[in-house]
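Heads up, one of the protein chains got dropped from this complex, but the rest are sitting where they should.
Chain IDs A and B follow the sequence of writing; residue 1 opens each chain.
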Amino acid sequence: MENLIALLVAAPLLGAAVLLCGGRRLDAVGHWIGVLMSSASFVFGVILFADLLGKDAEHRTLMQHLFSWVPVEGFQADVAFRLDQLSVTFVLLITGVGSLIHLYSVGYMEHDERRRRFFGYLNLFLAAMLLLVLADNYLLLYVGWEGVGLASYLLIGFWQHKPSAATAAKKAFLVNRVGDMGLSIAIMLMFTTFGTFAFGPVLSHTGDTSEGKLTAIGLMLLLAACGKSAQVPLQSWLGDAMEGPTPVSALIHAATMVTAGVYLIVRSGAIFNAAPDAQLAVTVVGAVTLLFGAIVGCAKDDIKKALAGSTMSQIGYMVLAAGLGPIGYVFAIMHLVTHGFFKAGLFLGAGSVMHGMNDEVDMRKYGGLRKYMPVTFITFGLGYLAIIGFPGLSGFFSKDKIIEAAFAKGGTEGWILGTCALLGAAITAFYMTRVMLMTFFGEERWKNQPTRSPEAPSAEPAAEHHGEHAEPHPHESPKVMTIPMIVLAVGSVFGGAFFSIGDRFLHWLEPVTGHSEGDSPLSAAAVTGGTMVCLLIGVGIAWAMYGRRPVPAVAPRGSLLTRAARRDLLQDDFNHVVLVRGGEHLTRSLVYVDHTLVDGVVNGTAASVGGLSGRMRKLQNGFARSYAVSMFGGAAILIAATLLMRAV
Amino acid sequence: MNPVNYLYLSALLFTIGATGVLIRRNAIVVFMCIELMLNACNLAFVTFSRMHGNLDGQIIAFFTMVVAAAEVVVGLAIIVSLFRSRHSASVDDASLMKL
């Protein structure tokens, strides 16, 4: 059974290789090869999952040692896989949601002539992500980590003919590099501290290591997680990543990429447990990102960017939960899985809307679409209810648990974190209701809209051709797109209840992550009640603002906060001023120092050597007799020295 | 008279020979000065031989003579071929080893 683990990674990898090397002759069937490979991986995942289910809770770990990667004395790195409850959860999420997105893409990318390559990249993305979650040591995890970065770069910049897409891909890659630096430093620190990278030895020896070192490793891991999971301060790439095709956004936000950071933190739980300072930093990052993403999501008129803000916020919840330690690990992963369902559903729904609206992304030009695309409306609506935490749906269970866990942290911290989480829930309800109302309800603003508002962000290229002057004709998407949406909607409706009833998910993951209840100052019912109140407030405000009043087709100027939020809370401006300008100044001064000081010293040395040589050259007049004089004088000096030595 | 005076004479001749090498341009005269230096050394060897009461010094002087003879043969051959190609026996003319 262990031998199947490698196949999990190998199937999509093979698919990527075949699709990318196969050339045009595979154009006709390429997309089905991609779907087949990801589905095969999903089937392997299910088989392995069934196998694990059949074992005792304590023995649900499968190891596969493939080969010795770096067999050097004192530096042992193996290509080995570990499949335990945590990994298999991720595997199912990645391959399951990933396969649905593959299927959806068959329809979505139908008119793109580079569809085969797109599926190659998608498969590569899956393979890298699977390698990441299956690796048995940090070095192999790093390979998957970088593979995810590469695949995301290729996919975000898939429409590379658009400068904005190329720039967004570059930005995502560069911001991710900062996080990757953190991971590589963390791995180096691990090597110097533990002498190995393997999960087993590293995570079991945290007890006998100084807290300072563990804190350093933890902070570096947090930096890595911030980069991949788009947490403050490395969040800026996520909004721009919407330049990629919508299935890519779905894949990045639901199944792969942004979940990698949460996985890393939960997997390294032993390190964080032993380093409370690093843990605190994780919770702070999570809480800040939670609110940050939610606020950004409120202001965006671009449906995908509003969802991106939402993702940032929801990942913030997971990171916050992961930072709570054993209280929150399980709920972080649970929310990750449920979020995987409803966020994928929401993105696919958004893609479906765009598909029907000539790739228009500005929500101010939607409205009243529920009549034209009923399936999309229903699935999107279910995803919406799930994400705001409507009672009974999956978001309700998982988010509620995280809020409870935040309060259970105890003390002032618990109150602050819990309040943040509650506030986040309210804002989530607000912005998601806003998206819902602007898209599917209200008057049909897309009629008689020949021009685009200047505020609207640049849309996908098709809009350039026919979206500008032609009136859109909204229509339902083909079956190949709606079926995945329906499946995901089912998952988002029942996933949470399935996991939570009888604490199934908790018992499943507990052997890996551990669990403790904490001491909550509030009862579970009180927290749930509070959440409900927040939810109602958020929905109510949104209804008051966008439901009762008509939505203006051109965005009003808005308050200072709105304008800041439209600009992603000035994150790019901050980066520009602090990092780019600072870097420019540093570079300029370094160049100045280089030109004056370094070059001065170098050129000065060269000039003085040259001058000295010019003078020395005159001694080399070529006359043997001159040289003889030197020799003779030298002999005289030698005799003098000898005599002096004797005299002394 | 102390026989050390022979050594003084030897040193004097050697110095004169060396100075001659440095001053004269004519390769043949330079060569003669070198011979003078060799002879001065030979005188020192012979004197040392007398000083130490064994004949080794004389043997060395004898070998010096033989080597000097060989050296003269080759050296003069060089001078002759130099003169043939340059029509000059001045050591300064062969100053090509400079910029």
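We adopt the following convention: a contact is a pair of C-beta atoms (placed from the backbone, for glycine too) under 8 Å apart; a residue touches a chain by one contact, two chains touch by 3 or more.
As a convention for this text, contacts and distances are computed from a predicted model.
As stated in its UniProt record, the chain not included in the shown complex is "NADH-quinone oxidoreductase subunit J", which appears among "Thiosulfate oxidation carrier protein SoxY", "Cytochrome bc1 complex cytochrome b subunit", "Aspartate carbamoyltransferase" or "NADH-quinone oxidoreductase subunit J". When the omitted chain is restored, the residue from A:76, A:167, A:528 or A:626 that touches it is A:626. Where chain B meets the omitted chain, the residues involved are 1-9, 11-20, 22-26, 28-29, 31-33, 35-36, 39, 42-43, 46-47, 49-56, 58-59, 61-63, 65-74, 76-81, 83-84, 87, 89, 92. Taking the complete complex into account, residues 621, 623, 625-626, 629, 632-633, 635-636, 639-640, 642-643, 646 of chain A touch the chain not shown.
Just so it is clear, only the chains that are shown with their structure count from here on.
Centre-to-centre, using mean CA coordinates, chain A is 89 Å away from chain B. Per the touch definition, chain B reaches chain A in the complex via residues 18, 21-23, 25, 91-92, 94-99. Of all the residues in chain A, the ones that touch chain B in their complex are 617, 620-625, 628-629, 632.
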